[in-house]
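The structure is given below, and queries will be raised subsequently.
A single protein chain has been omitted from the complex, and every remaining protein chain is retained in its original position.
Moving on, here comes chain A:
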């Protein structure tokens, strides 16, 4: 220690060394003063371009699939069934935790047109998905190889505003953002977003850190439908949310951790995703779609453009839309399936099952959180589709709230 410490210190503080370092950096900086080219405006394609992409491509008998935790049975039963049916091997990885982190990870290779090691990935509709479409990171889907989607998908999922004609994406499953509350602590009926802003619950309210989810609830709170909101509405929603934060009603802005927090009582009521509450199976924790409305979000299957096995990915997507194949998956995931006909198969499974399994399956088939009625669906709102000009503006309004600015 004694031998090199003084030298270390001199090295740190010697003026000559610092100047030398700065000189070298400045020279190198001047040399590297280039730019990062833009990649926008690649989302619109003609049918001919789509056909050209798929021309001459055939299945290779294997594919790599990136998905979120909890989106496949623990024993991978559905994947095994798929491999048995089609002979295509699936390498399944639960590597996606958050849409923005995932985008940060894959952005550089996709921009360079390099494989990310996955042929199929599942990302939520929202800012990142729109960016990937706009930046040309995704392969256009060949709908002639997806007959089951056209046949079985619910009308609500076809031709969404964020991806007209399902050119790049089809849903894996979707869920509702609403309010979860712990009845051990909350002694009244919760049915309104206004209750998340009630000073009575100071320090006991959880909100989501995702800027779109948070913004949506701020907009509901001021009586605006998020999908039709204007930048002016965003500013007043942000004011409302900031007020909520500064009067210390918000305990924390959560990513995935809210479900633990509400189950343990760290927060008493919180923004929540329907499937999380359903799978928690804790009788104290209830989920409601507030009367102002909730949002419907969709996790989408998509193929990165540089993927090596896109045809196999399409085969899998098509296979999953067969109601008989979709049922076991829905029975495990507990979110809303884009294939309504799945319900008959869940009911049939329930009729065959006995005891607890039977009760579970019946609860699932009758749950409005998994098979919402038309009336429920009508109360749900979609995320606003942000144009590339609006997106940074939107982020500037809502992200500082989460960061305490």
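The rule is short, and it goes like this: contacts are C-beta pairs under 8 Å (C-beta built on N, C-alpha and C of every residue); 3 or more make two chains touch, one makes a residue touch a chain; residues count from 1.
We adopt the following convention: contacts and distances are computed from a predicted model.
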Answering from "ABC transporter permease", "Hydrogenase-4 component E", "Response regulator transcription factor" or "Aspartate carbamoyltransferase": the UniProt protein name of the missing subunit is "ABC transporter permease"
By the document's definition of touch, the residue of A:69, A:87, A:104 or A:165 touching the omitted chain is A:104
Against the hidden chain, chain A presents residues 1-3, 5-6, 8-9, 12-13, 25, 28-29, 32-41, 100-101, 103-104, 107, 131, 134-135, 203-204, 211, 245, 250-253, 257, 261, 264-266, 388, 392, 395, 399-400, 402-405
